[in-house]
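One chain of protein is taken out of this complex; the other chains stay put.
Presenting chain A:
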Amino acid sequence: MADLTTDFVGIKSPNPFWLASAPPTDKEYNVRRAFEAGWGGVVWKTLGAEGPPVVNVNGPRYGVIYGGDRRVLGINNIELITDRPLEVNLEEMARVKADWPDRALIASIMVPCEEAAWKSILPRVAETGADGIELNFGCPHGMAERGMGSAVGQVPEYIEMVTRWCKTYYDKPVIVKLTPNITDIRKPAQAAKNGGADAVSLINTINSITSVNLDTMSPEPMIDGKGTHGGYCGPAVKPIAMNMVAEIARDPGTHGLPISGIGGISTWRDAAEFMALGCGSVQVCTAAMTYGFRIVEEMKAGLSAWMDEKGHATIDDVVGRAVPNVTDWQYLNLNYITKARIDQNACISCGRCFAACEDTSHQAIAMSPDRKFTVIDEECVACNLCVDVCPVENCISMVELQPGEVDPRTGKTVPGEYANWTTHPNNPAATAAE
């Protein structure tokens, strides 16, 4: 049985599945239920400064993107940080932590970008017994207009500055939560590291408008005829999040910086993928908001079973395993040549591969009058589009040509050795192969 216990920058939890700072972690009631359901940790809904709390809109806070059968693919939200008094949140956190000492409880914080504000709140958070803090430099809506959230996360100098304050006034782990609403995620990650952050967590939500009501001509979610960009999350953002995680994991400047992965994690497999790209813990929100807290059972059982199958004994055995295989385009092996192969027994003759290839790719699939689809090797560039659009799993696969075989498209023999763009004769900047 794989050991799922997690030690993430000293924060211990019985499994790597944490609930992200978000509506599900807004108060004691929800967090207790989450722990009862088996979640390894919780990042409490973001706390604001002392004083009158923020207010939320009184109409819809969420918009949605559906797949078939109203399957939730993505949700955006315009909810702000906690709208409950700081004192209430702190008292609840202390009570919950006392009752659930084995679970990770992390305080998310967002206060103005002034040293005094951070200096004031950090000791009070420390008193709760929370295992660490997460700096919310990510939320792209509402609070950003007030100079907080992603407004800080988009300025690496501010990230470094605030992180340093936190490391000065707080002695437990400091996790910096990054916004994806930026062109190069490595810069804010580097800034967090420079400021002394113990870890980064990402991604926060993506600026978005989920839909437009074509009757009222207003974006959704709509408040009295108007809408604003909200933060987008859920399965739809997973590829974006994983790339950002991988960029940080493989950049020499940030390699090894612990990462808590967030972004559309809905199943054990999603979690395993994030972990393989370097995440020591994962945070979940949309899946819980869609299906409730019980999903963690599937996540734990699935991850454990998969680790057993693969012979991974601990979480550390998994974390970062795929990172060495993330590289730049220029280093991809141009002598790796594959061809699409269609399994005629599995083919159901829908013709989607044909339409896709004929209309939008390389005209490399032939269709016979009796609807048999075959690959024209002379034209196939192995783009994989046919595999992607085929509704039958494993019907079309990419088969590697072996060294010595002739690629019918180019007429050239497949070389055995690795060769990439940096040495390619068409590259004006190529360095001669030795």
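We adopt the following convention: a contact is a pair of C-beta atoms (placed from the backbone, for glycine too) under 8 Å apart; a residue touches a chain by one contact, two chains touch by 3 or more; residues count from 1.
We adopt the following convention: contacts and distances are computed from a predicted model.
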item	value
Protein name, per the UniProt record, of whichever chain is missing from view ("Ubiquinol-cytochrome c reductase iron-sulfur subunit", "NAD-dependent dihydropyrimidine dehydrogenase subunit PreT", "ABC transporter ATP-binding protein" or "Diguanylate cyclase/phosphodiesterase with PAS/PAC sensor(S)")	"NAD-dependent dihydropyrimidine dehydrogenase subunit PreT"
Residue of A:R146, A:H255, A:K310 or A:R371 touching the missing chain in the full complex	A:R371
Contact with the hidden chain (one of A:C350, A:C383 or A:M398)	A:C350
Residue among A:P252, A:G311 or A:P391 that touches the chain left out of view	A:P391
Missing-partner contacts on chain A, residue numbers	68-70, 348-352, 354-355, 358, 367, 369, 371, 391-392
